[in-house]
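Step one of this worksheet: look at the structure below.
A single protein chain has been omitted from the complex, and every remaining protein chain is retained in its original position.
Take a look at chain A:
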Amino acid sequence: MPKDTGIGASPKRREDVRFLTGDGNYTDDINVHGQAYVHFLRSDVAHGRITSIDTAEAGAMPGVVRVFTGKDFEGVGSIPCGWQVTGRDGKPMQEPAHPVLAQGKVRHVGDPIAAVVADTPAQARDAAEAIMVDIEDLPAVVDMKAAVADGATKVHDDLENNLCYDWGFVEDNRDAVDKAIKDAAHVTTLELVNNRLVANPMEPRVAVGVWEKGTDNYTLYTTSQNPHVIRLLMGAFVLGIPEHKLRVVAPDVGGGFGTKIFHYAEEAFCTFAAKACRRPVKWTASRSEAFMSDAHGRDHVTKIELALDADHNFTAVRTETYANMGAYLSTFAPSVPTWLHGTLMAGNYRTPLIYVNVKAVFTNTVPVDAYRGAGRPEATFQLERVIDKAARELGVDPIELRRKNFITEFPYATPVAVEYDTGDYPATMDKLSEIADLSGFDARRKESEAKGKWRGLGVNCYIEACGIAPSNLVGQLGARAGLYESATVRVNATGGITVMTGSHSHGQGHETSFPQVIAEMIGIDESMVEIVHGDTANTPMGMGTYGSRSIAVGGSAMVRAAEKVVNKAKKIAAHLLEASDSDIELKEGKFSVAGTDKSVAWGDVTLAAYVPHNYPLEDIEPGLEETAFYDPANFTYPSGAYACEVEVDPETGQVTIERFAAADDFGNVINPMIVSGQVHGGIAQGVGQALLENCSYDSEGQLLSASYMDYAMPRAADLPMFTVDHSCQTPCTHNPLGVKGCGEAGAIGSPPSVVNAVIDALHSGGCKIDHIDMPLTPSRVWAAMTGAAAAGHGTAEGRSVGGEV
């Protein structure tokens, strides 16, 4: 019988009511009395030297409050990068300055040059058009391999070259890996592109900066996944505002997917300009602006080699990746192709030797940073594609080849520096086989063939590292932040509870799922628990939501704080019941003395805490409120197996997804309904990457896909119903809830199965094609089908972003 309350139940989401009635409070819904509006004048060339800016005419236009250029920000700090990667040569990465408004040069289409603050958005826009800017064009650096060739134009004149870092992992394994590949019975090699994507939360970014003359205090309302991180980065590094004078509020946020983690220039601008103009300043991105200013995702070009022995055991993996950083280093950009990617190259398999080389490259494109999965989809895609190719080359079943190499004993220390605590990969594969009805595939293929369609089946596994992350470990790896989470559990006199969490909900449903945990712990109704998040003024210092960390890290902090509350409440109850605290039990909202029928209700104890007339004041303080900071002992390792069935139309190359199934192991699950929803959304984004989405630049660095006319977002008709299951549960061993996190799995696990399925379909139709780069649009599939020999190898160019939209 499914539970209807507490952990494991699926109560309806309480936040839905306000979203369904138009009563949500998103950042663009916030208007501050007297506010002015900013419009940014952005570069329309990829690379150039600014020779002059004339703002005189713009400044005199109706409604204009002030026009800002880079000059106004000379005394202001650079937008900081939060992670320093060290290269193979032992030197830190090259780290360029990132000004709020361009200083001397523009480095990508969309780079802000000037900003007009005016009484209305239309006046600001009109005046921005009247700014005269002269730019001397410079050659655009777009292709990553050309960018690091000798003599290439430099994106940053003051850096040595366009190579941010050349990272090797694990450097000590390099020779052994080379030797294992040389000695292998079989080596499968694949060159591929992980296409550049734009996260595209449906709510564009917004910032409202407010400054109060009377107190010199600032408030920034912003569309962020982590308001405390923005407060720290912007306050301490950019504007020099002490944290206690700066409040950052991220109210209802309309999706994030990673791209709202980072600190952006527009946030610093609005906060700075609020004081400079003595008026609140608001910015709302248009979607076109979002395409050229939100950090992009992925954009890797990779060569992977998988070595196998004569019995088809994996003996070594070697990869070489070019990772696009774009024109500047976004907040967590350097960590994505390195620590979030290299450490996952073992996947679900016992491969004893692994070497990962990553060259991070500056180009004249929008900065690239974490997007749903961040590094882990790139790792999974390479590995699961090369395994499929190996199976085909060896003439063995791709599922059996995977099973043969599965890690089966835990804990398992991989050769890439992480230790998986739990997992059961055969179990998720068995579950997948059942829910995807793999045994019925042959019959379905025949039906498709009877209709003139080629049907393919693609399967893959994935592992991810979530619950980011032990602070001391990430500190050693170059993070300039801790990655704990915080919670305050405030019990009110009448027994209701307010939880202030550092986690941020922008679609994940924390307002519903977090109370389920508290209700279970105390035995009270979920409606007695309220979640507060997203405001630095009333939550403890928190690191926010990304990397599937909310329940694993934020939930754990909440549990720890609640445990402290319960311990104190037991002392109060013991006093009221004239018993010893060690005899007190809390069950179903009642404290009782073990082995007796003496009890006192939760509400009586909470009231005593705040009206301490009959209270052990000599031993404990009044009140019932506790805070905990939880720093995880390890990452968590969700895993799973996915299956996709496609039909390919041999007449057109059109791919349709006929069936999609996902069997995940997320450890314990708090709210199965929400977890399934997270998987659905992740799969849609993964299918989008595999079949539709491509952020495309031409060789001049012009962004070709800058609106929904050109960037193909998955729509309802592109997707089937999904079959998802998370009944395989190996609980995490090191956090109090045994949870692993589920937010990114769908996006990580789905692209390889889609591509594997299409390749399988093409083979069934007689097209012996090894690989097609994502997105598998009809024109790409058609080109591969009709020129099969050419498409079979070497499709990975130095840039993943060129050409076809």
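Convention: a residue touches a chain if its C-beta (ideal position, glycine included) is under 8 Å from a C-beta of that chain, and two chains touch if they have at least 3 such contacts; residues count from 1.
Quick note on the criterion: contacts and distances are computed from a predicted model.
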* Out of "Carbon-monoxide dehydrogenase small subunit", "Acetyl-CoA acetyltransferase", "Branched-chain amino acid ABC transporter permease" or "Fe-S cluster assembly scaffold protein NifU", what name does the UniProt record list for the absent chain? -> "Carbon-monoxide dehydrogenase small subunit"
* Option from A:408, A:652, A:707 or A:779 whose C-beta touches the chain left out -> A:707
* **Touch criterion as defined above, residue of A:268, A:333, A:674 or A:759 at the omitted chain** => A:674
* To do: Based on the whole complex, identify which of A:165, A:221, A:237 or A:257 touches the chain you can't see.
  => A:257
* To do: Tell me where the left-out chain touches chain A, residue by residue.
  => 10, 12-13, 15-24, 26, 28-29, 31, 122, 200-204, 252-255, 257, 284, 286-288, 506-509, 672-678, 680-685, 707-709, 713-717, 719, 721-724, 746
